[in-house]
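Take a look at subunit A:
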Amino acid sequence: MTAITSSLRDITFEQQLAQRQRRGKILEIAALIAILLGIAMLLTLLVDVVIDGLPWLRPQLFTEFPSRFPEKSGLRSAIQGSIWLMVFTSIMVIPIGVGAGIYLEEFAPRNRLTEFIEINIANLAGVPSIIYGLLGLGLFVRGLGLGRSLIAGALTMTLLVLPIIIVTTREAIRAVPRSIRLAALALGASQWETARDHVLVYSMPAILTGVILAMSRAIGETAPLITIGALTYIAFDLRGPLDIFTVLPIQIFNWVSLPQKGFHDLAAAGIIVLLVLLLSMNALAIWLRNRLFIRW
Partner candidate 1 sequence: MLRKTFAQELQQLKDAIVELGEIVQKMIMQSVTALRNRDIQSSKEILELDKEVNKRRYEIENQVLVLIATQQPMAYDLRLLASILEIAGELERMGDYAKGIAHINIRMGDTPLVKPLIDIPRMAEKSCDMLSRALQAFLHEDEQAAKAIPREDDEVDALYLQVYRELMTFLIQDPTTIERANWLLWAAHNLERVADRVTNICERTIYVVNGVLREIDSSDDEFRAL
Partner candidate 2 sequence: MNENSEYILETRNLNLYYGNFLAVADVNIKIRRHQITAIIGPSGCGKSTLLRAFNRMNELVPTARTEGEILFNNENIYDPSIDPVEVRRRIGMVFQKPNPFPKSIYENIAWGLRINGFRGSKSELDDLVEKALRDAALWDEVKDKLDQSGLSLSGGQQQRLCIARTIAVRPEVILMDEPASALDPIATLRIEELMQELKKNYTIIIVTHNMQQAARVSDYTAMMMLRNHEDRSGTVIEFDRTEVIFTNPRDKRTQDYVTGRFG
């Protein structure tokens, strides 16, 4: 005992506190520069877009169809297309995605097959969106003969966001403590009753958040829709799911590719609309998360 205590007393510490503090400070400044760079780029983009597009943010932008003349052009058909695309995609993807997530998390037996499916879903979430476009083209547009219709687009978008929804659903479900499941099961509830009345209810805010974020990704997607042939000049109201359609990012892309300066500014206005839409969806997701999440 005495030997140990005395040897402990002999150790001297070289604190070098000043040097350690300095090193920390340098890293802190480096990190700050990194974030400032990001913000600066975003601000430049926003300012540029706002300067060009602001004068064009007028009622006609929302009420007019596209036209050969910038002054007469609007986003009417693109907004309709985007909204309906989202609606149809949601109708299809939410039940399938949430259902799959619940099954995998709550009911699936833990075996090789389940593991295989799980890995593949994770991989699917990382597949480039153009691949989904090609799949949609082959399967829905040609295979099922749906043509370049809104429904073919919605189905393609469903494929695109399905893995995201499944993954976020599973994460949301996993956040519900196991003790809650045990509590329900110990009362004599079946697994289905436990999932329905507890797990799903408590994870719903997080699932909704995930769905909104997935949808905000869908609304900004261009590549797969161009692939299935949605690049269209549409000057009439959408008549049904089998109608041809266009969406906001495609319309913007279309305008940007035209030579006239007016269309370029119009595209900037379109970008503002798209950004506002995206930001408000994200804001809604954040609000949901802060308001409805259960603090265990």
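The set was built so that all candidates are chains of the complex that A comes from, given by their letters.
Rule of thumb we're sticking to: a contact is a pair of C-beta atoms (placed from the backbone, for glycine too) under 8 Å apart; a residue touches a chain by one contact, two chains touch by 3 or more; residues count from 1.
Since the structure is predicted, the reported quantities are computational estimates derived from the model, not experimental observations.
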| item | value |
| --- | --- |
| Of the listed candidates 1 or 2, the one touching subunit A in this complex | 2 |
| Partner candidate 2, residues of subunit A touching it in the complex | 109-110, 177, 179-190, 193, 197-198, 202, 294-296 |
